[in-house]
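Here the complex is missing one protein chain, while the rest keep their positions.
As written, the chain order gives the labels A, B, C, D and E, with residue 1 at the start of each chain.
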Amino acid sequence: ERDKYENNDVAGVVTGLAWTRVGGDILFIESALSKGKGNLTITGNLGKVMKESATIAMEYIKSNADELQIDPDVFEKYNVHIHVPEGATPKDGPSAGITMLTSLVSLFTQRKVKKSIAMTGEITLRGKVLPVGGIKEKILAAKRARIKEILLCEENKRDIEEIKDDYLKGLKFHYVKDMHEVLQLALTKEKVKNAKKL
Amino acid sequence: ERDKYENNDVAGVVTGLAWTRVGGDILFIESALSKGKGNLTITGNLGKVMKESATIAMEYIKSNADELQIDPDVFEKYNVHIHVPEGATPKDGPSAGITMLTSLVSLFTQRKVKKSIAMTGEITLRGKVLPVGGIKEKILAAKRARIKEILLCEENKRDIEEIKDDYLKGLKFHYVKDMHEVLQLALTKEKVKNAKKL
Amino acid sequence: ERDKYENNDVAGVVTGLAWTRVGGDILFIESALSKGKGNLTITGNLGKVMKESATIAMEYIKSNADELQIDPDVFEKYNVHIHVPEGATPKDGPSAGITMLTSLVSLFTQRKVKKSIAMTGEITLRGKVLPVGGIKEKILAAKRARIKEILLCEENKRDIEEIKDDYLKGLKFHYVKDMHEVLQLALTKEKVKNAKKL
Amino acid sequence: ERDKYENNDVAGVVTGLAWTRVGGDILFIESALSKGKGNLTITGNLGKVMKESATIAMEYIKSNADELQIDPDVFEKYNVHIHVPEGATPKDGPSAGITMLTSLVSLFTQRKVKKSIAMTGEITLRGKVLPVGGIKEKILAAKRARIKEILLCEENKRDIEEIKDDYLKGLKFHYVKDMHEVLQLALTKEKVKNAKKL
Amino acid sequence: ERDKYENNDVAGVVTGLAWTRVGGDILFIESALSKGKGNLTITGNLGKVMKESATIAMEYIKSNADELQIDPDVFEKYNVHIHVPEGATPKDGPSAGITMLTSLVSLFTQRKVKKSIAMTGEITLRGKVLPVGGIKEKILAAKRARIKEILLCEENKRDIEEIKDDYLKGLKFHYVKDMHEVLQLALTKEKVKNAKKL
Partner (left out) sequence: ERDKYENNDVAGVVTGLAWTRVGGDILFIESALSKGKGNLTITGNLGKVMKESATIAMEYIKSNADELQIDPDVFEKYNVHIHVPEGATPKDGPSAGITMLTSLVSLFTQRKVKKSIAMTGEITLRGKVLPVGGIKEKILAAKRARIKEILLCEENKRDIEEIKDDYLKGLKFHYVKDMHEVLQLALTKEKVKNAKKL
């Protein structure tokens, strides 16, 4: 049985789209902060490339802390843990990049993620968003999971155009080129309830 | 020969339900504190995913120390060791997550675990409990081991409903969605005898 | 040719019982202290599970230092090395647990081990002793090696009862449930000659 | 579908030429700085030899900081991250050496990379540039990607001379022997917009 | 072609006996000190068990520094490197134990090794010497290499007694039980020329 979209109550929880052996599915990226010395821990039965996505997202944020309005001191005073449920399923590939980035920025700013949105796309260190595969299967899974809006790389637009209109009903698409657009579209300006003071 | 429920005398010892090649069994999660610098050691012939469960449980607790009423200083002043007997049996998978979480919270608060209770369920970093497999075999093992109450993810309720009533006699089920419910149901307010002062 | 029991002159040397491809044998657990910062080194061509036993024994001792009457300062001021001769033979499994525990407590307290005793049993972090396999072969090896007393888990009693009485002549058995009993039976109150002052 | 040359707006982004199982392609080397203690992180699904290229480039720069007019303090006060999109493609080999070197010098000096240039060549610790393979395929990919100038090792000149003139139209070649020439040809004296003050 | 005994001019160089696929041979254990923080480095294409022998020798020395008349401060102020030429040949097994021990004690005391002596035997942490295999082949190699005296474990005496007397002419055997005897027989009281002051 497939997962359903849940809510946007918690900082750092963002919905991604995954392409598995049994078709598309949604997945959740979760992240958490605890007092520490700047360590990054990654769990969820992830392969090398997916772990690298987390490292790239973290480094992009550190390198662009000023414009993201994040006090760089938090990178040294807290440990960050990124987890991708469900542990029994091995996961790999670069397509959770923008989801991880959004999760971490939500975590560091304690800003709420937009409601009913999901996303898929590779990130680069310079802030570009790259296209990913399995778009059709991911879109079908998003609908089943009651997602309303989807964030994709502009270069994945052609993949959407090849899908029958019926399948796309009720979904709104946003095509992005870089991480600024991702964050502007995915994060609200509102803080989560009981936002942590970092 | 299968294991039996023992007692709830020691902080950090919690009974889990496992699904092995030879059917269901109960297992014990043990944890211990010693003076140190915040290291986490995990033993018991565990695979990668089961070790990740321990890391997630630990991080969840650190990240929610306030509401769990745990002084965050203990995370830096003590080392934590989690062990799952019996070393000759390789163990893996995410289903000991809630058992590990309960073990660690019992350890850090020195609160007694509820008597004759066992549990199985995956945990996530945001505090959600996820369903796990092998429910029927685990329930049979729990009965044999003289367990009285069982904690499961709400989404595993359907698995229980498919089991013949005869097999369920004498067992009380609690279905949970998140870690707060787990801890409220699994931990008493009483401290263990000779509770450590942390 | 098989090993023989030697003596109890040196702190930290304890006789265990092993089950190898060529039958039972005795083995020696040796441990040594040197000035350091609390590192634990384990040698002797050991597999993962047997190394974990050493870690569990060490952690149990740290966690119960008070009642074992060990000044916790020694854990930070000394390095501990555990070695299991003979390097050419790969060794694994949890059954040296109580032997390692006894070795380390003898080392930290400089108390003499009881004369002509051997033991086999898995340890847990909470101090319970678990049953192990290969009992018949181990008992035969113990006799050949001129052992007089044997420490076993209570749950291994049935294995002894299945052995012909003739084979058991001259051996005295002690069945234990937890580590307190192990230490009470295996360690004398006498210090070794030239005991180190820790 | 193959990649296209993009622009030279960002410090540390340099265009390389790669030889893959499906023919030539361009690739981007990205690098970023963040406050830190001199760690080097390398991502992009890279093999051992390609990671070594990054280490060699970094070490060459440290060892020749004076003539490169880089304040050696930055090596201790910042972490460097080098990434090579696209994560789904494993990459290896020494031919990205001069591209990585150019990327890092651009990063440390915040100087703009020359417009529409791409490069391929192995680097050595003493600053020599070595020839690499797959030149024909790389040149074809460069043209498709709208590259105008190409930097190669002098010893690769013979490979260019074996390519039909038609294929080379619109491309300008620079043949180099050492890293000084690479940097002189590849980097402008202009700083990037919003150059970081290191 | 096989190796020859060389000399005893350098502290830390000791001759061992090895058993290889092509018969017996002698080997040299070399060790060196340099200013440092107590690290132990081991080279020479050695397997896990042979590396463990070096660790055991080092730990035995640290643990018995007093009676070996070694100032324990040297263990923290120097790094130790143990090397076994020849790098092209993989080497493993526990039989270089007493050779490594002798090498390290010679190094730390700067005492000269006895002339024309070679040795083979496993060491234990408590200071016992254990028998090893391949004795006949090792003895033949020792003769060819112009060794005059050989140190063996007492339990290897029977192996010598099975060798024809002709083969043993010109060789003097010393049988030992523990490391004290090894050191007494293998090390002279004389310091090496240009002895380091530690």
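Here, a residue touches a chain if its C-beta (ideal position, glycine included) is under 8 Å from a C-beta of that chain, and two chains touch if they have at least 3 such contacts.
All values reported here derive from a predicted model rather than from experimental measurement.
Seen in the complete assembly, the chain not on display touches D, E. The hidden chain makes contact, of the residues E:Leu33, E:Met58 or E:Ala186, with E:Leu33. Looking at D:Asn7, D:Asn39, D:Ser63 or D:Thr188, the residue that reaches the missing chain in the full complex is D:Ser63.
Across E:Gly23, E:Gly38 or E:Pro85, the single residue that touches the chain missing here is E:Pro85. For chain E, the residues touching the absent chain in the complete assembly are 10, 12-13, 28, 30-35, 41, 43-45, 79, 81, 83, 85-88.
Although one chain is not displayed, chain D still touches it through residues 48-49, 52-53, 55-56, 59-60, 62-63, 65, 72, 75, 93-94, 97, 122, 124-126, 128, 130, 133.
Keep this in mind: only the chains that are shown with their structure count from here on.
The chains that touch chain A as well as chain D do not exist here; no chain meets both.
Relative to the centroid of all protein Cα atoms, the closest per-chain Cα centroid is that of B.
Chain E is reached from chain A by a rotation of 180°, derived from superposing Cα atoms (nearest 5). Measuring from the averaged C-alpha position of chain A to that of chain C gives a distance of 52 Å. Our note on geometry: chain A versus chain B, Cα centroid distance of 30 Å, whole angstroms. Among the residues of chain E, none is in touch with two or more other chains. Chain contacts in this assembly form an open path, with each chain touching only its neighbours along a single line.
Here, these are the chain pairs in contact: A-B, A-D, B-C, C-E.
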